[in-house]
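Read through the structure below, which is laid out as structure tokens, and then see the notes.
Only one protein chain is missing from this complex, and each of the others stays in its spot.
Moving on to chain A:
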Amino acid sequence: MLHQIIGQAKKHPSLIPLLVFIGAGGTGAGLYLLRLALFNPDVSWDGKNHPDPWNKLGPDDQYKFYSMNVDHSKLKNEGPDF
């Protein structure tokens, strides 16, 4: 499959940018999906041993991909511990 792609790219070099952008986009989407599956607190793969992962977040956990203004490592827990 890779041989085929490289062969086509040699014959039509104008296709290389297309392959680069589509490849980068697809890889990025796949990696983000993997990140969501593994690190999103809404996802629980093992219902018996790790139920409710959204209850185990601390106030300094940053579960989002990008945080612009809020520095999550500086936040403190204001509610009671339970």
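The definition used in the following text is that a contact is a pair of C-beta atoms (placed from the backbone, for glycine too) under 8 Å apart; a residue touches a chain by one contact, two chains touch by 3 or more; residues count from 1.
In the analysis below, contacts and distances are computed from a predicted model.
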item	value
Name under which UniProt lists the unshown chain, selected from "TAFII28-like protein domain-containing protein", "Proteasome subunit alpha type", "Cytochrome c oxidase subunit 2" or "Glycosyltransferases"	"Cytochrome c oxidase subunit 2"
Options A:Ile5, A:Leu18 or A:Leu57, residue touching the unrepresented chain	A:Leu18
Interface with the unshown chain - residue positions in chain A	12-18, 21, 64-70
